[in-house]
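So the structure is just underneath, and the comments pick up after that.
One protein chain is absent from this view; the other protein chains keep their places.
Entry: chain A
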Amino acid sequence: MSTLAIEHLTIGLPEGADRPFAVEDVSMTIDKGQILCVVGESGSGKSMTANALMGLLPRGVTVKAGHAMFEGRDVLRLPEAEKMALRGAQVAMIFQEPMTALNPLMRIGDQIAEVFAAHDRFTQAERRKKALDLIREVQLPDPEKIIRAYPFQLSGGQRQRAMIAMALALEPKLLIADEPTTALDVTTQAQILKLILDLRDRRGMAVMFITHDFGVVAEIADEVIVMREGRVVERGTAAAVLKYPQHDYTRRLLDAIPTGMLPEQRALSETPALEIKGLRKIYRTGGGFFREAREVRAVDDVSLTVARGEVLGLVGESGSGKSTLGRTAVRLVTPDGGQVLVGGVDLAALPEEELRTQRHKVQMIFQDPYASLNPRQRILGAITDGPIARGTPRREAEERAKELLEVVGLGADAASRFPHEFSGGQRQRIGIARALAMDPELIIADEAVSALDVSIQAQVLDLLRDLRERMGLSILFITHDLRVAAQLCDRIAVMQRGKLVEIGPVHDIFLKPQKDYTKQLLAAVPGSDWEQRNESA
């Protein structure tokens, strides 16, 4: 018998939303010990489905029709008191962002014990012991210490483990995981996925796993449901859906995944667009009369060059210093030592006024499409500000801005609109146009596609590739996602803890990695086995 059976679930959105239903006529079943992956892009209604089960729907959003049978009862229609008893005890949930899901002012042990307290189980001493057991079970290091730690003292992966420990406290029969690994590094993600698989095997839980990443699906799913705009477009076993997708949309999603298929090798120019020599940036925090200051070597003696017309991928986990390196290269951060040579000029050493006149040489495309455009400035202004400050006549700058909007595929009429009228992918295109307007010698793309859905990601990557061909752009492409880097880059540099681990042509890095760390990173890419199997098949 299935643990959870959702039948014809329909969830209505409030009036004025972009569509009448968040979720429409969705059915699914999850058996004991089975992992069901619900896949979809943002806005597909996958999280709404989970929230409806937990009774966490936002105000104005209501279940219009359908049942969700769990243990013979319809969880959608239980009175609030019974729902409360069910939550945590029978159905548990883990979230995407473990930092916000944990109470920052409570010790980890107390938070786990609170789950028992909320359901009136065990005595104080027993609760503590159980909490310790759980911390051990989710393989957190040094359990005695962790139980007294606050969330901010843990790393992202450790916090997610703590969340899982809380979720498991009362041995739920169903675990709902809403993008639990999206905020994590690849290696940490691989560990968490393995942990979830282990726990499923040991406890025989049913797991509903929500994700947008088909790589993750390939790693853990038994069954897959693909959702789009609130409807199920495809369902089946993981093997079947991944190998023989029936629906167009699934096929497009699968096609859009950077597959690790390597691009053709291109001959690179000899002239460098950017030369970084012995770059160093140290952050000091804390420190006072009694404590020594903590030093983080964000960038530690890194040297590399980007040739003219080359795309160099800079890959690393969070905290590896890759973003600091990028920000130092555009001098948003002033380095403590070393040189940043662009066209023979050392940007790192220029005084502020001179720097301002040289800024245009290196431009940046930012990560967050929602924060990188001024919400109160029209697109035209955003693009022409720079050229006009450089002395280009206004009319000419505006002509050029419109041309560039055409080039990035938006059309000149976008110029007179405000940022909020555009989607994330379109905003990223505006960001690219803004960078191009300065006629830079080098563009630094800092996680420029990380915040986008896969299909949008693929489009923006296509655009960058096209621009590279047409304009001979040199790009320093910073990303945590090896699959994305593989698609676009000529060479790849791997960073770890501020140091450059390995640098080489993309083929060498992917096929013949020299350093252990690079091998680890490659192995941790979700779905890597499946892709290889696919290629050999």
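In this section, contacts are C-beta pairs under 8 Å (C-beta built on N, C-alpha and C of every residue); 3 or more make two chains touch, one makes a residue touch a chain; residues count from 1.
Convention: contacts and distances are computed from a predicted model.
Looking at the choices "Catalase-related peroxidase", "Peptide/nickel transport system permease protein", "Tetratricopeptide repeat protein" or "8-amino-7-oxononanoate synthase", the name in the UniProt record of the chain not drawn here is "Peptide/nickel transport system permease protein".
Per the touch definition above, the residue from A:F70, A:F95, A:F214 or A:F366 contacting the chain not shown is A:F366. Checked against the hidden chain, the listed residues A:G386, A:G425, A:G498 or A:P513 yield one contact partner: A:G386.
Seen from chain A, the chain kept out of the figure touches residues 14, 16-17, 58-61, 330, 332, 356-357, 359-360, 362-364, 366-368, 371-377, 382, 385-386, 389-390, 431, 434, 438.
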